[in-house]
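Heads up, one of the protein chains got dropped from this complex, but the rest are sitting where they should.
Letters A, B and C name the chains as they come in the text, with residue numbers starting at 1 for each one.
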Amino acid sequence: MKPNPKTQTIKVDYLARVEGEGALYVRIKNGKINDLKFKIFEPPRFFEAFLRGRRFTEAPDITARICGICPVAYQMSSIHAMEKILGIQISGPLRELRRLLYCGEWIESHVLHVYMLHAPDFLGFPDSIQMARVYPDIVQTGLRLKKIGNEIVRVLGGREIHPINVKVGGFYKIPPRKAFLELLDDLKWARDAAIGMVRFTAGLEFPEFERDYEFVALSHPDEYPFNEGRLVSNKGLDIPVDAYEDHFQEIHVEHSNALHSVLKARGAYFVGPLARFNLNFEKLSALTREVCRDVGLIPEVRNPFKSIVVRSVETLYALEEAIRIIEHLEMPEAPAVDYSIKPGTGHGCTEAPRGILYHRYTIDAQGIIQQARIVPPTSQNQKTIENDLYHYVSGHLDLPKEELTWQCEQTIRNYDPCISCATHFLRLEIEEVE
Amino acid sequence: MAARQDPMIPLPYRIETVQRETGDTFTLTLVPAAGDQIGPFAAGQFNMLYIFGVGEVPISISGDPSESGKLVHTIRAVGSVTRAMQRLKAGQVIGVRGPFGSSWPLEQAQGNDVVVIAGGIGLAPLRPVLYTLVKYRERFGKVILLYGSRTPEDILFRRELEKWRQRFDMEVSITVDRATGRWRGNVGVVTKLIPRAPFDPYSCIAMVCGPEIMMYYSVLSLKDQGVPTECIYISMERNMKCAIGFCGHCQYGPYFICKEGPVFRYDQVESLLNKREI
Amino acid sequence: MAERKKPKLAVWKFASCDGCQLSLLDCEDELLAVADRVEIAYFPEASRATVKGPYDLSLVEGSITTPHDAERIHQVRRMSRFLVTIGACATAGGIQALRNFQDVREFTSLVYASPQYIETLKKSTPIDEHVPVDFELRGCPINKYQLLEVLNAFLNGRKPNIPDYSVCIECKRGGNVCLMVAHGTACLGPVTQAGCNALCPSYHRGCFGCYGPKERSNPSSLSERFLQMGWEHSEIVRAFRSFNAYAEPFRKESEAHETKS
Partner (left out) sequence: MVIIDTSALQNLFQLLADEEYQLIGPRISDQAIVYDRIHSPDELPIGWTDEQEAGRYRLKRRNDSHYFGFVVGPHSWKAHLHVPVQKLWEAQRDGPSFEVRLHNDSPPKMAFIGVRACELRAIAIQDRVFLQGTFIDSHYQSRRKNLFIVAVNCTEPGGTCFCTSMNAGPRAEQGFDLALTELVDKNRHVFLVEAGSARGQALLERLPHRPASEADRQLARTLLEKAAQRMGRQMETEGLKERLYENLEHPRWQHVAQRCLSCANCTMVCPTCFCTTVEDVTDLTGETALRIRKWDSCFTSDFSYIHGGSIRSSTSARYRQWMTHKLAGWQDQFGTLGCVGCGRCITWCPVGIDITEEARIIRESTVNP
């Protein structure tokens, strides 16, 4: 192949190893990029529209269907928004159990991404099954780790995908303590395996690539964030969740069925593991921080390719947290708290594996949803992904096309984009487009 | 062998030959693969045939009851298990449980005319009857076979039919629903052959096997000829999962087809046969 | 065993949440064994490598919602010897079929700032409205053990053991106490197809119908009971209008009560 032709086009019709359907189109003319589109053509599914008229109790199950990869995040964000409206405060064991459920989803989703979607890029395989032929132990470890994450979700949520046991106010049923304790042995094995996972991923080769991002994540005074906190950034953002829409805005661009979200003040921003890590490093457990220091991973990490290491770090943390919760678990008196319905508007934002997931609902006195708005992480990262691609491609125009294409894909996969949800961030008010 | 004791355990039988009968029908000849074998069978009984990992279905025995050791089954490929059977080759092993169910009334038939009426694959469970009739020909009165097939290509056991047709002491009539090619014989439903058949309605045994609707009209026609219902026998079919009276699937009114059937004297089931969805 | 040529497997996606195809990756214990028995020839969620068709077995996830997809499904059918639809989207239109009950243009403008960019069909429809389907695996999401059973049955040339009877049968086999009768909790189990092992009732929650109508589903009798239990017509409409809203028995039932609510 001739390097550096006058005009060349990089076209990836179907982005592989991402959830959902996206495509990439780059046109390079005279050694310069003259067009770049990260397209999402996942068909629109109109969740926000048909949430209207549903009862508030249905939002967790309906929004879970936005994404089969991180349904817990959808359930949690919608439940928190509803609980805000109803004035419900969940504390004690029920809160711990929700955290545990979130741990399960992080472990499952991160391990899936690290071993099955992202690592093959670094090691030069088209997929993890091919990779398993050469590195069977690595893939087996990954599968076993993933299973443990799934087990947590299954025990507490009923099933791995679209769990059925969470609801506004708590859970339908609390599984017997025994069911949790039975997970402990596996979790402890997994904690050790996750240390290995951090080391393994830290040892991969990373392209030289750093940018000055605005990282946005939740931040909580005492914990590494899952369900709660203020929205903060490394560029001075520090707002309560319900001020989200004052600071963020979505733009619908022609080439994509997804909406781009930007900070009104500063444009593109970065959510997800890297953002959480950079903004909440001190809240990680001592062991996790020690392992990070061991492998030389300390904030601020600005190379998005290293997100694979950070995902491993968060997996380790989630495993530790799961062990802590189970070892100290007190069984709640009732599976859910009582409440009465009242009208209002509520906001919920939780940390999905891929970053912050924002929900806002307005319900009436009967509990019927009047308005709904959902902003998933992938749409928040989309602008940043496009920018990364622009910079990455500009810096690597000398690469053979084949290789550059693969690396473009890898650049996108850094964000673990869940394209199926990206198209479901929908707004209800028609905004003026300038 | 411990396995023998449980009636749900199939015994291994090796396929000795596979004979293609028509486009969708074939005959398997089976011999015991591990020494153990099922007990002797009577004409009209069936076995449960199991293909490893695929499933198990009830299939009538179509061979000669006096030939011991060998099992012959004629099968039409209609669904997943029977289609898998169609792909079997000589030398492969399948599982057999049986023999199960009631049999054709060959004892009562002695000294009487015998009318055998078959439709389609229904000829298979009646072939053991024909073998017996031929073998002990002198014990019976007139022997008549009326056989209906969809098309000339679907006619089963052609060579044997031809042999029997040539016998002076047997009356064989064949009809097809739809004539094709060089078919010069009867066209129409098998019931049309009944009024023309030369048997003594007051001293005969009729044995009928085929689709339920064909059996129903055949019996009406036999009754029209004056054959008493106690002298008419039919063979019924229902879903079966065990063939030993545990699964309940083959119930037909008060009967288990695997136990009291498949062969019934017509008056046993008369009140059920004209009802829908029994 | 003689070295047979491995059958080629393809996994296709239409409008969906990806959860059903993820079920395959969630078979942690069996995934490598599956990969041993079939050639994973096309599965973009898992691999960037693709092998050209035709494919022996295609798993199709998602519903048809755009003109482009309505074309694409025909190509998929032509390339597939055996086509199995997986999940409520593919078998019934999915949650996105809620649009079928409303004006989609209004939806689009409610949701997108520049609706002119959005190309979409009026209805979200199941795959079998477009092409013949060899087998349907229900569920929102599908049960991974049922998926393995379908693959297994395909590999062994047998009929999959995927019953079309009610959730109640699994519920009772599992020894649950019936929520409808003992707690007065509304449950769609009696009209919904089994497959989840009566998951919700096992968690003290009424079945909400992820697997769609069972064969001979009789929702109107169940609704009658819900009304006796104090439900409003509007609640019945919503109950039948979820992930399998467009499956005929559920659709008819929700429409019948919509006029009364």
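Here, a residue touches a chain if its C-beta (ideal position, glycine included) is under 8 Å from a C-beta of that chain, and two chains touch if they have at least 3 such contacts.
Because the structure is a prediction, the values reported are computed rather than measured.
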Exercise. Determine which of the presented chains are touched by the chain that is not presented, and list them.
Key: B, C
Practice problem: Just name the one of B:Val31, B:Val78, B:Val187 or B:Leu220 that touches the chain not displayed here. | Solution: B:Val78
Practice problem: Based on the whole complex, identify which of B:Asp6, B:Glu107 or B:Glu138 touches the chain you can't see. | Solution: B:Asp6
Self-check item: Interface residues of chain C (partner: the chain not displayed)
Solution: 1, 30, 33-34, 36-37, 148-149, 151-152, 155-156, 158, 161, 163-166, 168-169, 172-178, 180-184, 187, 189-191, 204, 214-216, 218, 221-222, 224-225
Quiz prompt | Absent chain, residues of chain B that touch it | solution = 2-3, 5-10, 12, 14, 33-34, 50, 52-56, 78-79, 91-93, 95, 237-239, 241-242, 244-249, 251, 253-256, 259, 271-272, 275-278
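Note that only the chains that are shown with their structure count from here on.
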Practice problem: Between the chains shown, work out who touches whom and classify the graph as line, ring, star, complete or other. | Solution: line
Exercise. Return the distance between the CA-based centres of chain A and chain B, expressed in whole Å.
Key: 65
Quiz item: Residues of chain B touching 2+ other chains?
Solution: none
Quiz prompt | In chain C, residues with contacts to at least two other chains | solution = none
Quiz prompt | Residue numbers on chain C that touch chain A, as the complex places them | solution = 13-20, 22-23, 25-26, 28-29, 31-32, 35, 40, 43-49, 65-66, 69, 94-96, 98-99, 102, 104, 106-114, 117-118, 120, 124, 140-141, 143-144, 196, 199-200, 202-205, 208, 210, 235, 238, 242-243
Exercise. Using the touch rule from the top, collect the residues of chain B that touch chain C in their complex.
Key: 53-55, 79-81, 83-84, 87
Quiz prompt | chain C to chain B touching residues, read off their complex | solution = 156-159
